[in-house]
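Left out: one protein chain. Kept in place: all the others.
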Amino acid sequence: MDTIDELLSRHQFFKGLKPEYLALIAGCARNVHFETGAYLAREGEASDRFFAIRGGTVAVETHIPSRSPVTLQTLNEGDILGWSWLFPPYVWQFDARAQSDIRATVFDGACLRTKCDADPVLGYDLMKRLARQVSSRLEATRHQLLDVYGPGPTG
Amino acid sequence: MAQVPPDSATLLPRPFRVARVRRELGDVRTLALEAFDGRGPMVFRPGQFTMVYVFGIGEVPLSISGDPAKPDVLVHTVRAVGAVTRAVCAAKKDDVLGVRGPYGEGWPVEAASGRDVVIMAGGLGLAPLRPLVRMILARRGAFGRVVVLVGARRPSSVLFSRDLAQWRARFDLDVRATVDAGDSTWNGDVGVITTLVPRVTFDPGKTTAFICGPEVMMRFAASDLVDQGVPPELIFLSLERNMKCAVGVCGRCQFGPAFVCKDGPVFSYARIAGSLRIREI
Partner (left out) sequence: MTEPVRVLYRHDFQHLLDALAHRGYRIIGPTVRDGAVVYDEIGAASDLPEGWTDRQDGGTYRLERRDDAALFGYTVGPHSWKKFLFPPRIRLWQADREPQGYTLRPESLAAAPYAFLGVRSCELHAMAIQDKVFMDTDPLYRAHRERAFLVAVNCGQAGGTCFCVSMKTGPRAESGFDLALTEILEDERHAFTIEAGTARGREVLRMLPTAEAGAVDLEAAERCTARAVQQMGRSMDTEGVPELLARNLDHPRWDEVASRCLACANCTLACPTCFCSTVEDTTDLTGDHAERWRSWDSCFTMDFSYLHGGSVRSSTKARYRQWLTHKLSTWHDQFGTSGCVGCGRCITWCPVAIDLTAEVAAIRDSEGGHGHDR
């Protein structure tokens, strides 16, 4: 049975993070499972944690009255879910639903923030990784917005 | 909860004559109506709505979008999305429509007295907010800073551009508009309406907010204002649901324990935040 830091060392998001840092943040983490259909996060709920997805597909969604829930993005093995834990008031902005059975490692936000405050080098490394994630998601979202497959300017 | 008039379940519409029709957008019209049954004008509060009847076709709830200080002309703004609204949009000068109302709890303007005001309007949500802006401007001194934020899908779908231009010309009002996707005609902001919030000045702890638009937009806008420090009990949203009676007896507009027609359509975010998150409630 792999330890958490061993599992994390193989996770795309944490690639190259020094083993002693992996061990440090593993202290804020535990492994979790979700069955298909379960929610990892609900809009409006307290979000003081984030997930490193190790297996399965998570749908990030929002619901609109009179329409079926809109999936904005899907996340898979190697992705992370959640950065609302970084900024108060630590509230999820969207729903995250297990589209299949999920294996993940969940981190307690307060614990992580404490460790980053105590060791700014760790903090800076984690922030860089998160910033890259957020920026690539933003690019992807902008491309999605173009609605390039749509009917065109008259549609 | 608004008091419904007794015996209102007979649903009797009053005849109103169409005095003017303005084409706002391709599928949106503003109709100015005048009563002629001798029972006088329909006095209303900003945020209230009426049930408008097209003879033999049907009835639909419509927001009142005119000036509450000038009730002689009853103004509605409507988008053609179904049989009845298409018929309303096709009405011409001197046609007669049936109107009953006004219904609902309007915007609680007194909750903004002495405070900064933030108004956020998404798409057609500007229609029930325009009477509120008119009322605030008529008593401008009673409020602190007043901010009006408008979001639309694209430049050609910005509603009431003449009113917006007049409001922008004032020095005691901060008016911003943004679109979800711009084009070559647009030199303004592009982005969702919440992106405007950090760019305007108001004191969140001393602000009352009024939001209207698609429900998902209102959810995110309200959540964003709460993040900024606006008290949730002083953020007001206007909801929409299927309505047939508008007096709380047909049961169709229920939203959790509330009847949108008589307990709303305006609700404080504190009261409904939990229900807004329940899918298909």
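For reference, chains read A and B in written order, and residue numbers begin at 1 within each chain.
The rule is simple: a contact is a pair of C-beta atoms (placed from the backbone, for glycine too) under 8 Å apart; a residue touches a chain by one contact, two chains touch by 3 or more.
Just so it is clear, the model here is predicted, and its values are computed rather than measured.
Only one residue from B:142, B:181 or B:249 touches the chain missing from this view: B:249. The set of subunit B residues touching the chain not shown comprises 4, 6-13, 15, 17, 36, 53, 55-59, 81, 96, 98, 240-242, 244-245, 247-252, 254, 256-257, 259, 278-281. In the full complex, the hidden chain is touched by subunit A at residues 32-35, 37-40, 65-68, 106.
Criterion: only the chains that are shown with their structure count from here on.
Distance from the subunit A centre to the subunit B centre is 37 Å, each centre being the mean of its Cα atoms. Within the complex formed with subunit B, the subunit A residues making contact are 42-44, 62-65, 69, 89, 91, 93, 145, 147, 153. Residue ranges on subunit B touching subunit A, taken from their complex, read 180-181, 183, 214-216, 219-220, 223, 226-227, 273-274, 276-277, 279-280.
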